[in-house]
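For this depiction, one protein chain was excluded, whereas all remaining protein chains were kept in their positions.
Let's look at chain A:
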């Protein structure tokens, strides 16, 4: 009986011990697992290394961000410059075109275009007329034609192939007329570049230049020319 009793108490005690051991070890086990989960196997040096690497990465990214902003700014500047350059190029080309035009107007270069050709010749000798001046071409006739041409929009006018400018002078000099110091005998060929129709109708106006010239016994011919080439102004 005694042995059984002792054994019974021992069995109970061992049961208690089993439960105790189970609980303690289970709790220990779980705590261990929890700690492992919270700190996934990182030693101090590893952690420091990770931290420093992460810091480096962050710093690098910040630098990248800054550089990207700078790049954007620079790109904007480049775009602006390009736009400005384009504008300037446009301005320059405009200026170049203008210069070309102005040169043409000033007679610095050869010009070419459609226009009309007017020939003024002295009238035929008339023994009945006492004064031969009545049928000679005078500088005022030339003036009239030239003025009419300029008024009706001629872009370039030349006498006997000599370009006229705004400073040109025409002087009657006996049997010849002097244009900018160059003597020209009759007949005078006046070429003008411009709108053919307009020039022609302006000259042909009733009571206009043509009629007046014909009244003064001159021989007046007018032709349309599809291509008139005028040389540059002499001495310029």
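Methods note: a residue touches a chain if its C-beta (ideal position, glycine included) is under 8 Å from a C-beta of that chain, and two chains touch if they have at least 3 such contacts; residues count from 1.
Everything that follows uses one rule, which is that contacts and distances are computed from a predicted model.
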Query - Undisplayed chain, where the name is taken from the UniProt record, one of "Heme exporter protein B", "Probable glycine dehydrogenase (decarboxylating) subunit 1", "Small basic family protein" or "Ectoine/hydroxyectoine ABC transporter ATP-binding protein EhuA" - result: "Small basic family protein"
Query raised in the report: With respect to the chain omitted from the figure, which of A:29, A:54 or A:224 is a touching residue?
Result: A:29
Query raised in the report: What residues on chain A make contact with the chain left out of this view?
Result: 7, 9-31, 33-34
